[in-house]
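Of the protein chains in this complex, all but one are displayed in their positions.
This part shows subunit A:
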Amino acid sequence: MAESLQKRLQSELDKYKSVQKDFQKYVMQRQQLDAQLTENNVVKEELNLLKPDATVYKMIGPVLVKQDLEEAKQTVSKRIEYITGEIKRVDTTTKELEKKQESHRDTLSKLQQQFQQAQVKAAMKS
């Protein structure tokens, strides 16, 4: 009885850990996306402040490639939209993962309790 309980406890624990890892991954991704979003917003502001004849370069690998100001602005806007979409997606997945985590945690705690009770009984017997 106690052994089966123990096994169950172990498996639950493993599941919980994996879920937690995924969760962490997504959380990090969200943070990264957030940072990118703010960065792009700053770039957008700066581009708006530029005069139309200013030179703008884009770094592609080790090369700086000259870009048109208008083109640059559009590219940045599109990137911003893309990032926001990604953020939304990641948000939903993080929520799901969080729920999963919760459920796992509950089962884990229950199992732990049972395990403890079993231990106590065993201790009493012996």
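Here is the rule we use: a contact is a pair of C-beta atoms (placed from the backbone, for glycine too) under 8 Å apart; a residue touches a chain by one contact, two chains touch by 3 or more; residues count from 1.
To be clear about the criterion, contacts and distances are computed from a predicted model.
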| item | value |
| --- | --- |
| "Serine palmitoyltransferase small subunit B", "Glucosidase II subunit alpha", "Unconventional prefoldin RPB5 interactor-like" or "Glutathione S-transferase" - which is the UniProt name of the missing chain | "Unconventional prefoldin RPB5 interactor-like" |
| Which residue of A:K21, A:K58 or A:K99 touches the chain not shown here | A:K58 |
| Residue among A:V19, A:L33 or A:V76 that touches the chain left out of view | A:V76 |
| Among A:D22, A:E39 or A:E86, the residue in touch with the chain that has been omitted | A:E39 |
| Residue numbers in subunit A that touch the chain omitted from display | 36, 39-40, 42-43, 45-47, 50, 54-60, 64, 72, 76, 79 |
